[in-house]
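Other chains dropped; remaining ones untouched in position.
Chain IDs A and B follow the sequence of writing; residue 1 opens each chain.
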Amino acid sequence: MRIGVPKEIKVHEYRVGLIPASVREAVAHGHEVLVEAGAAERMGVSDDDYRRAGAKIADTAAEVFANSELIVKVKEPQPKECAMLREGQTLFTYLHLAPDPKQAKALMKSGVTAIAYETVTSAHGGLPLLSPMSEVAGRMAIQAGAHCLEMEQGGRGMLLGGSAGVAPANVVVIGGGVAGVNAVRMGIGLEAAVTCIDINIERLYELDHRFGASINTIFSTRQSIEDYVLQGELVIGALGETHVDAARAIGA
Amino acid sequence: MRIGVPKEIKVHEYRVGLIPASVREAVAHGHEVLVEAGAAERMGVSDDDYRRAGAKIADTAAEVFANSELIVKVKEPQPKECAMLREGQTLFTYLHLAPDPKQAKALMKSGVTAIAYETVTSAHGGLPLLSPMSEVAGRMAIQAGAHCLEMEQGGRGMLLGGSAGVAPANVVVIGGGVAGVNAVRMGIGLEAAVTCIDINIERLYELDHRFGASINTIFSTRQSIEDYVLQGELVIGALGETHVDAARAIGA
């Protein structure tokens, strides 16, 4: 199969559909891979790195789209990209179509077969292409929250873990899914006082079993959310699968 | 040396100065050991156990006191026992003389050389005979506190560690010495939310380093004690070396 990897063009997207190691896998399985020039240079990966892995380099995105049966990307196709898709071609990327009817229509019009990463399901019912995003989002939420609590950033001037003789910050994670549990891990790792609120008692049981005395698990009710959010110095909403908001890093 | 081990006569004292394993050590070092009949029977240790370890059994305490150069006991000598002590004899036991001038006078009058366990100091400045009592006291404090929080005992009906979805009890340990740190360990072991308050910042640093996210260490001020004691479901005073009070296991 001819696989094409265009450079991502959405703002602030520095990643790429296939890294050289993945290209090498595809080539070893008998596929051809065509990568747009400079596709991963912002990650410190050169065209030569791709060539060594067995890819060919195309000068333009147009060339990639024109010559590939399968297009592998990261973010949803931008209008300019949708215009290059065609029937008989397959697109493999995150789509997140629900809030984006424009894109949905453009894809339907193109006739492409589009497979959304976020819907790929494993044999055990997991979402192996979505979960890693939730992992990263949950971990980043703590890092971003810690940063926002610094006084220089307008925060309260608190260290998440406090220090000897000084109380840690109360971190409240709402939602104990993949994003939530990763926020919990990092929050405990920085020695904060972490509470996780969820409506699924079986999930809370797993968290309690895993983190023991380091976590406070709370069943979700209007009352409990109100109580804990009011005493939290950092509140992280981890309700959707990948969407994480550090909603309230308290300022002075 | 002739060593004597009388049966303890203070109320609720079930222990004994030397257990058979200790007798065996003493005998192996060339000493003679004389144990009062039935000295350890309430611990499930028979006179024959002592005989097998190399001791001789005396019928009465008087016989033990009369024939021993060194008397090894657990608790401070009771008036009846003081009357049997004499010059040239050594007494080795807990004395706790400070609040007990009567005993002090009786000992002085007897002429005995009395060595208090609680004052024996190791090469590194530790108190190897007192510390184990503090260890036990600190551990028992959590056990006793957990018991008192049961509703059947008039408590608030709380499990120290809560359960999945239910918050744990706040356990506040005032004092981070040997007794305090053992209360902390057991409190964390039962998955309570443990705070330790101490005026020694270096000690708090050690506790923070050892227990990480599982402990909240707080520098002791009037304000912090007031704040934490008011929110504690179980408050343990661990200020003296062995004295531990579960001062406030909250009732309904």
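In this text, a residue touches a chain if its C-beta (ideal position, glycine included) is under 8 Å from a C-beta of that chain, and two chains touch if they have at least 3 such contacts.
This one's a predicted model, so the numbers in the text were calculated from it and none came from an experiment.
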Entire complex copy count, 2 subunits given: 6
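We adopt the following convention: only the chains that are shown with their structure count from here on.
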Mean-CA-position distance for chain B and chain A (Å): 55
Residue numbers on chain A that touch chain B, as the complex places them: 161-168, 188-189, 191-194, 201, 204-205, 207-209, 212-214, 216-219
